[in-house]
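All remarks here apply to the structure that follows.
One protein chain is absent from this view; the other protein chains keep their places.
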Amino acid sequence: MTLQVGVLGYRFMGQAHANALARLPMFFEDAPDVERDVLIGRDEAALADAADQLGFTRTSTDWAEEIDEVDVFYNLGPNHVHAEPSIAALESGTPVFCEKPLAPTLDVAEEMAQAARDADVPAGSAFNYRFVPALRYAKGLIEDGKLGEIHHIRGRYLQDWLVDPDAPWSWRNDAELAGSGALGDLGSHTIDLARFLVGEQAGKIERISGQLQTFVDERPVEGSDETRPVTVDDAYSAQAEFESGAMGTFEASRFANGHKNDHTIEIQGSKGSLRFSLERLNELELLREDSRGYETILVTDETDPYIEHWWPPGHVIGWEHTFVHENYEFLSAVADGGEFHPNFEDGLAAQRVLDAIERSDATGEWVSVG
Amino acid sequence: MTLQVGVLGYRFMGQAHANALARLPMFFEDAPDVERDVLIGRDEAALADAADQLGFTRTSTDWAEEIDEVDVFYNLGPNHVHAEPSIAALESGTPVFCEKPLAPTLDVAEEMAQAARDADVPAGSAFNYRFVPALRYAKGLIEDGKLGEIHHIRGRYLQDWLVDPDAPWSWRNDAELAGSGALGDLGSHTIDLARFLVGEQAGKIERISGQLQTFVDERPVEGSDETRPVTVDDAYSAQAEFESGAMGTFEASRFANGHKNDHTIEIQGSKGSLRFSLERLNELELLREDSRGYETILVTDETDPYIEHWWPPGHVIGWEHTFVHENYEFLSAVADGGEFHPNFEDGLAAQRVLDAIERSDATGEWVSVG
Amino acid sequence: MTLQVGVLGYRFMGQAHANALARLPMFFEDAPDVERDVLIGRDEAALADAADQLGFTRTSTDWAEEIDEVDVFYNLGPNHVHAEPSIAALESGTPVFCEKPLAPTLDVAEEMAQAARDADVPAGSAFNYRFVPALRYAKGLIEDGKLGEIHHIRGRYLQDWLVDPDAPWSWRNDAELAGSGALGDLGSHTIDLARFLVGEQAGKIERISGQLQTFVDERPVEGSDETRPVTVDDAYSAQAEFESGAMGTFEASRFANGHKNDHTIEIQGSKGSLRFSLERLNELELLREDSRGYETILVTDETDPYIEHWWPPGHVIGWEHTFVHENYEFLSAVADGGEFHPNFEDGLAAQRVLDAIERSDATGEWVSVG
Partner (left out) sequence: MTLQVGVLGYRFMGQAHANALARLPMFFEDAPDVERDVLIGRDEAALADAADQLGFTRTSTDWAEEIDEVDVFYNLGPNHVHAEPSIAALESGTPVFCEKPLAPTLDVAEEMAQAARDADVPAGSAFNYRFVPALRYAKGLIEDGKLGEIHHIRGRYLQDWLVDPDAPWSWRNDAELAGSGALGDLGSHTIDLARFLVGEQAGKIERISGQLQTFVDERPVEGSDETRPVTVDDAYSAQAEFESGAMGTFEASRFANGHKNDHTIEIQGSKGSLRFSLERLNELELLREDSRGYETILVTDETDPYIEHWWPPGHVIGWEHTFVHENYEFLSAVADGGEFHPNFEDGLAAQRVLDAIERSDATGEWVSVG
């Protein structure tokens, strides 16, 4: 049986997932067969071009018509478009794979999670960094107790594409369309990774204190003399206390000059520590119990997560490979009826933390994570 | 004229400063002549040994008798001993050089600063990292506007000497003797560097939110079966808003497994960025306005701060050299009647931030820095 | 028109090129249309499986029958199989793309190059590292004179898959089948990159002195009790003088414990310098004329070579992407009648250097490169 996939959204994420779907047969032989059936959007001409390039059989401008037609529905649109089609698809019994963050606001995220609970099909949340081999390897080490009791978790996601005040306005700068700025776009990844990596050892984040900052208040609209207000954060920081007493510090920025896609995670425990940077995603730095310093591991051996599907040791993979792994796991869960994580529940859990950071910023107080 | 120096304290800091004094004549020819006159402490036998090793002419167990006898008084004792002798010396018109943090508590720091204001002799606060050539070079770059408007300041000071729960209790674990733990010992350095580096561009820290954590509650007393309670923090984190709107995040720990003396500072501005780590103190990483990435600069050229006194390019200096530079500047100020920074006012300013972090941790709210 | 491609070889290189062909339509819209027509090999069952996985229409066990049937012939077999089919294809007027090194010996390489000269179709030599964006960017900098006069070129290619004396014997350990060991397999890449990067500035290598070493003389045959002799080098080193007087030092090893695929290039000139490592292939370290240290550049901006086809800044690519770029350029040359480099002439030029290194090792003398 071939899974017919419908995809809403054909820009950056559309291409990343289409590429992933296209690569599965050659590298993941046990992945379900997939047809890129329908590409869904609003602009018919652009959609036709994209479908041609991305290898979709047909196009549609009406998601509502398609959610019953396809075996899987990918929602890759902007944040404010996540809820309605995803919920409708789930209500129709169609598995959904939705980009992150789950929703612009916590309320909406809760509705989506409820819809996922009510459905009995997989509802995936596309936190692709869980599928970086180095991070999956890291998780295994933590689960095996190699780091001991966790004391510190530190996550920073630094980009600089807004440091120029004349960088153009986009939906990502708008509270209605995006919910939040660096916090939701980048911070949601960090929070999800913290949960993924140390959630079992350190428990959940109990309380958190946050700070949002907008450095440039309005930006030019491309191709016009107009400017529009920036109604989301350009950067956030947060400090957290986990159930276990572990301390977390988190930060993201679109103003971190010199950093393009620099997502770093650092964890220190009673027996060992580790460090990771997305810009060197094939590497993990690991302090073992009996060693004297961080060991720089190239996580490209056949025994490393997903690597047997790719190339020999030292033949590094790229950012896009995380989408192949993610799609492989999600589609396998769809085909086999298995469980997939991160799911909408995980997306909701991250959203609760994002929401708490916003509440803390608004009130100037530490807040409990709901 | 030779300055007679009296030094209270003969352990780690005693040796660091005695070494600095001993090295001035060979490397800083225009430094004032100095005699290591008297070493002050309580244990006469240990004191005699130390004086012999460190090159002091005589010893004393009574600082009160010595503060009038010497031309300069160095207070290198534990934090709870900073105030009384320093204030007495200043009241006698003797210049004082006091280890950091200025005092265990803000109240005491304010008394000390008041005494310094009332005296007209230098009162130095020994934040030696201001005298790392790479950081002094960094400050010059920032002053010259090379980083533009400052958006982010990030400082972390990571050590791991307490990660073993059986590491012995010391005065540094006691609130009465030390005031605070990682916060005062390590965080005071970070806060001072933040002020030093971006104080003029970003203004002062207006509000701050902090978190203290103690991971191990009691520790064994060396050479006994007893344990004593740990009444200070093992780690702290904080997030700050500067006057200019710049965001600061700060953190220190004595539980950061794998990090020995890892004090890192990162600053991102509208035109450039920089990074520094104390474990590689001869290096500065600099993003310039027209470059595409961080440049790793070995700050060991003849034109770099203090380097003409030392060795040819690439012949790296060590941690202790910061004390030589610091002593050179302080003693020159004493001899020439010049101004020295960091002084007690700077020490007080850092202490206000430390105090605010403690208040925020206690109240669970953002607080203004007094 | 769709180019029908026939591919001889279906293992490591077969998959790398098949993947490249498969990805062109989605990412390089102006690439010629390609059909993976026929996969050629000896073992019919394995071939059928591979053709299925790699997306070929049909299979064949007789390359001689196919070289006229296809529009392009890819020769991805072991080194000793490079010559005959490639020459036959060229004689039939079929463009050929052949894996590196061009041939096991210089004599054979010369025959192949002659066949390419006699044909008027592209004959490509698959030195894929010329298509790493960071290296192509580096070449542009050198051409623009950013490094000035070249003084030093240093190239090392370190792997460790043979450091275990029980690692099994393969064709790569046999002089008949492979020609040489680390020298041809790894060194050919280094020599080609040196030519590519500094060939115009430093001229050709005039004389060279080389050393080959075999650390383990025989190896077990997998699945048997037998051992077979290792008749090629496990490692080589060489030192070279270029026409301009520039000094080159080259080295490769399969015994460099801890190095998986560590191909580093370092170039120092009168105005600037650069460094590259294949294990961090998205990065280039560059010393500019007016800077003080190497700048770590993430070569992932839209303006960087080939990057506009992929992802936003900082979303790193992998090793396999070099094959996509290489195939794009080669197939475009085939379709448009353009010139493609590296071609068999380039392959021959590298082989002359390899041969000179072997002659030098045999005679214990510096030798001229023919």
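Chains: A, B and C, in written order; residue numbering restarts at 1 for each.
Here is the rule we go by: a residue touches a chain if its C-beta (ideal position, glycine included) is under 8 Å from a C-beta of that chain, and two chains touch if they have at least 3 such contacts.
Worth saying up front: this structure is predicted, and the values here are computed from it rather than measured.
Student: Which displayed chains does the hidden chain touch?
Tutor: A, B, C
Student: Return the single residue from C:Ser209, C:Asn282 or C:Thr296 that touches the missing chain.
Tutor: Of these options, the touching residue for the absent chain is C:Ser209.
Student: Thinking of the whole complex, not just what is shown, which of C:Arg117, C:Lys204, C:Arg228 or C:Lys271 touches the missing chain?
Tutor: C:Lys271
Student: Kindly state which of the options C:Leu21, C:Val70, C:Ala238 or C:Val369 is in contact with the chain not pictured.
Tutor: For the chain that is not drawn, the touching residue is C:Ala238.
Student: List the chain A residues touching the unshown chain?
Tutor: 286, 288, 291-298, 301
Student: Provide the residue numbers of chain C that touch the chain removed from this figure.
Tutor: Residues in contact with the chain left out: 151-152, 154, 158, 160, 163, 209-211, 213, 215, 235, 237-239, 241, 245, 247, 249, 251, 253, 255-259, 268-273, 287, 293-294, 364-366.
Student: Please output the residues of chain B touching the missing chain, sorted low to high.
Tutor: Missing-chain contacts on chain B: residues 12, 15-16, 18-19, 22-23, 25-27, 29, 53-55, 159, 161, 259-262, 278-282, 298, 300, 310-321.
FYI, only the chains that are shown with their structure count from here on.
Student: Considering only which chains touch which, how would you classify the arrangement: line, ring, star, complete or other?
Tutor: Topology of touching chains reads as complete, every chain touching all others.
Student: What is the chain whose Cα centroid lies farthest from the Cα centroid of chain C?
Tutor: Centroid comparison gives B as the farthest chain from chain C.
Student: For chain A and chain C, let me know how many angstrom lie between their CA-based centres, rounded off.
Tutor: 36
Student: Let me have the rounded angstrom distance from the C-alpha centre of chain B over to the C-alpha centre of chain C, please.
Tutor: 55
Student: Which chain B residues touch at least two other chains?
Tutor: Residue numbers touching two or more other chains: 293-294.
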